[in-house]
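Report on the following structure.
Yeah, one chain of the complex is gone here, protein chain that is, but the others are all in their spots.
Chain naming follows the written order as A, B and C, and within any one chain the residues start at number 1.
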Amino acid sequence: MTKTNDIQVNLTAKDLATDQDVRWCPGCGDYSILKQLQSTLAEANISKEDTVFVSGIGCSSRFPYYMDTYGIHSIHGRATALASGLKASRPDLSVWIITGDGDSLSIGGNHLIHLLRRNFDVNILMFNNEIYGLTKGQYSPTSPKGQTTKSSPMGSLDHPFNPAALVLGASATFVARSMDRDPKHMREILKAADSHKGTSFIEIYQNCNVFNDGAFEVFTDKGTKADNVILLEEGQPLIFGADSDKGIRFEGMKPVIVSLSDVSKDDLWIHDSKDETKAYFLSKMFDEPGSEGAMPRPFGVFYQEDRFRYEEAMNEQIDRAISLKGKGDLDKLIRGSSTWKV
Amino acid sequence: MTKTNDIQVNLTAKDLATDQDVRWCPGCGDYSILKQLQSTLAEANISKEDTVFVSGIGCSSRFPYYMDTYGIHSIHGRATALASGLKASRPDLSVWIITGDGDSLSIGGNHLIHLLRRNFDVNILMFNNEIYGLTKGQYSPTSPKGQTTKSSPMGSLDHPFNPAALVLGASATFVARSMDRDPKHMREILKAADSHKGTSFIEIYQNCNVFNDGAFEVFTDKGTKADNVILLEEGQPLIFGADSDKGIRFEGMKPVIVSLSDVSKDDLWIHDSKDETKAYFLSKMFDEPGSEGAMPRPFGVFYQEDRFRYEEAMNEQIDRAISLKGKGDLDKLIRGSSTWKV
Amino acid sequence: MTKVTEKKEDVIILFAGDSGDGMQLTGSLFTNTSALYGNDISTFPDFPAEIRAPLGTVAGVSGFKLHFASVDIFTPGDDVEVLVAMNAAALKANLHQLKIGGTIIANTAGFDKKNLRLAKYDNEQSPLLDKSLDKFRVIELDVSKMTREALVDSGLGTKEVDRCKNMYVLGFLFWMYNRTLENTETFIKEKFAKKPDIRDANIKVLKSGYFFGDTNETFTTRFEVESAHLPKGEYRSIMGNQATAIGLIVAAKKANLDLFYGSYPITPASDILHELARHKNYGVKTFQAEDEIAAVCASIGASYGGAIGVTASSGPGIALKGEAIGLAVMLEIPLVIINVQRGGPSTGLPTKTEQSDLMQAINGRNGEAPLVVIAPHSPSDCFHTIIEATRISIEHMVPVMYLSDGFIANGSEPWKFPAAEDIKEIKPNFADAEKSLEDGAFYPYARDERLVREWATPGMKDLQHRVGGLEKDFKSGNVSYDPANHERMVKVRQEKVDRIADFIPEQKIEQGEDQGDILVIGWGSTYGASRTAVRELINEGHKVSQAHIKYLNPFPKNLFDVMKNFDKVLIPEINNGQLINLINAKYDLRAIPFNKIKGLPFTSREIKEKLLELLS
Partner (left out) sequence: MTKVTEKKEDVIILFAGDSGDGMQLTGSLFTNTSALYGNDISTFPDFPAEIRAPLGTVAGVSGFKLHFASVDIFTPGDDVEVLVAMNAAALKANLHQLKIGGTIIANTAGFDKKNLRLAKYDNEQSPLLDKSLDKFRVIELDVSKMTREALVDSGLGTKEVDRCKNMYVLGFLFWMYNRTLENTETFIKEKFAKKPDIRDANIKVLKSGYFFGDTNETFTTRFEVESAHLPKGEYRSIMGNQATAIGLIVAAKKANLDLFYGSYPITPASDILHELARHKNYGVKTFQAEDEIAAVCASIGASYGGAIGVTASSGPGIALKGEAIGLAVMLEIPLVIINVQRGGPSTGLPTKTEQSDLMQAINGRNGEAPLVVIAPHSPSDCFHTIIEATRISIEHMVPVMYLSDGFIANGSEPWKFPAAEDIKEIKPNFADAEKSLEDGAFYPYARDERLVREWATPGMKDLQHRVGGLEKDFKSGNVSYDPANHERMVKVRQEKVDRIADFIPEQKIEQGEDQGDILVIGWGSTYGASRTAVRELINEGHKVSQAHIKYLNPFPKNLFDVMKNFDKVLIPEINNGQLINLINAKYDLRAIPFNKIKGLPFTSREIKEKLLELLS
């Protein structure tokens, strides 16, 4: 949750920029994400001094340098761990974690899943470019099997993670997907994440035009997007296609693609982000685009749930301890329970 | 997959024991698991020298010392990583990973999920006692929220992992659950895991009678077991209850408990371990026992899938490289592609 | 029958039995009563590596050593005077510590065939029955039987009855050492307030043991250890880990900061976590992380947020934290890292003590990453030293590594505790927009004369800034790849640590003259053994002195001056020679190493003998 400015100043995206040169490659998808986040936070009129950006290491992780808030560009994979301690000790802050697919799912996988189960009220933006950008192009845990990269000249042997499935398995309370090339969608999702109380996990498809150009082209290219993307809208049926003529409905326990000429909209799968089972099915819509019988890839908020936040529970426990035992007195602590005199 | 003895010796469980004193607390659930595994492997007539037990650190992780096979008692959380390298370099070996809930899900969480996605053909036995035994009783990532332990005198604040859900989210190809107190069931599951090609993950409920006695009592105690446990059998309907009078069926996309006096067996959920969706629902049957509308806890093989094994793909790639470029010649390598003479 | 009472200056009792026999509690209760009698005290528990190793085996023996005295003492002592052996394994494991003429109190029920076999006595031959114990005085008690008899009408089950066994021994020892039961009775009453039958049973058995001594014919001598001439004041008994924990709470309050403690359990550091978790009403936040890396990173995050972040572990866990500690060095924010050292390398001897992580503390990170290293030397000293560690970390914006060890952590001693108000305030170097802005710009890496930068924490208006692990411009803190800036920053980080030498006490001579034949100079838990050994030699007329280094990085400025006045410098360490390496690398002097690497502390006799050898 973002902390907003008490005094009514009207921030613009520019107010959130720093004096540092932005150092991504020309054409990198990161620029768009930076811009959308600056706009979204400016619109939300955040309090800059109460906002902290925490990142690990990677191209994406340079993000904090470009936000005129507090920020830490920490070490590889540990942004989530750092942010946990920060949020636990300062629940009043608005904390944003910026991470890459390598940073969060490779070296940082463990801290990620633990942060998710603990459900600190922070936002995680995972820039998924299916590659290690900063180290110049090795495959990542989201790279498709067989991808040839510097470290896999004959093709990667790793079965990739399905990030949405993984984080749902780790009890995430907010799971969403967006993409660098759809600024409007991204702003919406960022806003939704910001207002979620608990950990928000957003996977953002981000094009690395230097080492993995076009990885998400089917989802972003005008020609192919309509057939391969399904935009989730709360309470709305799952419809896609260039002519919005296709939908998805459940047959038994299987989602199938149907033509809207055969099936009424009311019979379609209605998106309900509170429904864990549906979220499961959304996460499983992860087919290789264009493969036989492939389902379109969903974008939007898959799931959200209200569950207790670690930092709140922590403070409640402290309050309870104080109400039970009284506010700690140092002399009592030092004396302990039994003393004697000489 | 176990490697069996070529020469037909008939092993007994005792042949698999070492001369080391078994050093668990009297009454610890670990004894039973040791015994069942020794019996199962003796029955499978394994080749002792081709079998390796790898563990991390924890009470459970002392296991390798008691198996007269090769073994490594490594460091905390890393058994999975070690075993990956071992199996990659020696696909011929039968590799067993012994780990605790802390070892595998706390410090070792990342290596676990990566091993699962890579699907090395190894077996993971996760002894879940919902506590850190070796370090004398702190809560673990599977301890229920609110559990009071040495490190949580006012109750743990952590929302626990659902291990089955987590590993399914990480693309596990074999997921099962068993318990120390049901030797027969355990042997069956161990056998199934052994014959699965790919990573087998078995969660074993194990009683730590010193620091968390009775954590699984509802599932093991004669009086309560029948109502709280559902034993999964391939192709069979999900039936439970002291008089086998209750079953589970799907209503819409929701599993519900029904009475067999109202519903025919044929209408029940038929267990199919190849069905990923059903496995998902099984993993979600994770209610606190006795809580309002609680589902019984499933035991058995939740899921199994045949997916390529990392080590096989790795060797195939090497073979392919050899067939493309010829078996490497050292002089060629040293010379490189361009030389000159002085 | 009249019983004779004999005065003793000091006595060492070793309580030994199976892990389940309650020896740790028995020892602690005897300790508490002795403390009330005004004795000086030092204790040392020795756990088996397993939670409950197989009943009856040597591996399963749990021991608690208590040294109490009417004179100043500094160690749990060398020669055991009384060995309580609840079973054969306990005797076997510890007999070598008993001095000739010492007393064995043997629970005969623990010497049956089964126990003898488990303890691996040849042919199941009981040592109580052959001549092997001739050099000792053996008191046989059938503790189990007598406990059962005492409780025959209690209505308790056998298991519960047997759990009272240790009280019998304790009662008997109270008789032997002429102590009242009062304090222990109070303890039992409080502990079992909700279980009256257990409470009564324990008290009954305790008394039975006492009465047995009192009435039985064979036991004619009682011993008395008078109160020590400790400085006047109010005392409590304190264990090292406990002192560390409460010291942290005090330090945070003195700095007016929240305490955030991120840790992952590991022996022997976990008890600090346990202790802190009990004091939530002091606003303490304990965070049991998923691993050591998360623990240290969370603590760094907390420090960035303006709390004092503390993380603790033991050797292997500290190894994991190295990379993140390097980040803290770069960030130049407060962070206290506690290492309760244990036997290494790798998993090593997790329940044994060692001082072998000093080099790791100094060097266990990539690059030039200097930090402050400081070590307590006794259980109560943990309190003062952790406050000092926290003070330096906060006031100098630098990570501080605090090196305790298993011996100090689990040992206890009487402590004339201070009043909270007598502890100095700690002053964080907070930035604020008023004073910190320079023409409207904030320079987070600008420094004062101590080379300390300001601490700007989120929420401070107009001081937004970004920090990270990449090299930073010396003033703006922005990323800088400038070669000269890098060299400057490496030197500045080193110099900042070095200058802390201006803010710590000079090295003093602990005892003896400031020149002479030999200076014994140690660090950490060797203090007590050296202290005793050197005291004895001084009393015997030798020109020996002792100094003890608390500040291991930077060293006190006068350290070399202190050392160079001695012909020889002896450095005893529970490792293969680490402090000596630092000293030899830095100073023109070749000190003499003295090393013990057995997972056990030095005895004062070992040090004394080494000194005598060097003196001759």
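Simple rule for what comes next: contacts are C-beta pairs under 8 Å (C-beta built on N, C-alpha and C of every residue); 3 or more make two chains touch, one makes a residue touch a chain.
Worth saying up front: this structure is predicted, and the values here are computed from it rather than measured.
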* Structure fact -> Touching the missing chain are A, B, C
* Looking at C:144, C:575 or C:604, which residue reaches the missing chain? -> C:575
* To do: Give the residue, chosen from C:55, C:420 or C:597, that touches the chain omitted from the document.
  => C:597
* Structure fact -> Contact with the hidden chain, among C:347, C:429 or C:515, goes to C:347
* From the listed residues C:490, C:538 or C:592, report the one that touches the chain absent from this view. => C:490
* Structure fact -> Of A:57, A:193 or A:333, the residue that touches the missing chain is A:57
* For subunit B, residues in touch with the removed chain -> 18, 20, 48-54, 57, 64-65, 67-75, 78, 81-90, 92-93, 110-111, 114, 314, 317-318, 320-322, 324-328, 330-331, 333-336, 338-342
* Asked: Going by the touch rule given at the top, which residues of subunit A touch the chain that is not shown?
  -> 21-26, 57, 59, 75-77, 106-107, 109, 132-136, 138-139, 141, 150-154, 158, 210-211
* To do: Extract the touching residues of subunit C with respect to the undisplayed chain.
  => 48-49, 59, 293, 314-320, 322-323, 326-327, 329-330, 343-352, 354, 356-357, 359-360, 362-369, 468-471, 481, 483-484, 486-487, 490-491, 493-494, 575-576, 581-582, 584-586, 588, 590, 596-600
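Everything below uses one rule, namely that only the chains that are shown with their structure count from here on.
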* Using CA atom averages as chain centres, what separation in Å is found between subunit A and subunit C? -> 44
* **Centroid distance [mean C-alpha coordinates] between subunit C and subunit B, Å** => 39
* To do: Give, as an integer number of Å, the spacing between the C-alpha centres of subunit B and subunit A.
  => 30
* Out of subunit C, which residues touch more than one other chain, so two or more? -> 280, 290-291
* Structure fact -> Flagged in subunit A as touching 2+ other chains are 110, 114, 314, 317, 320-321
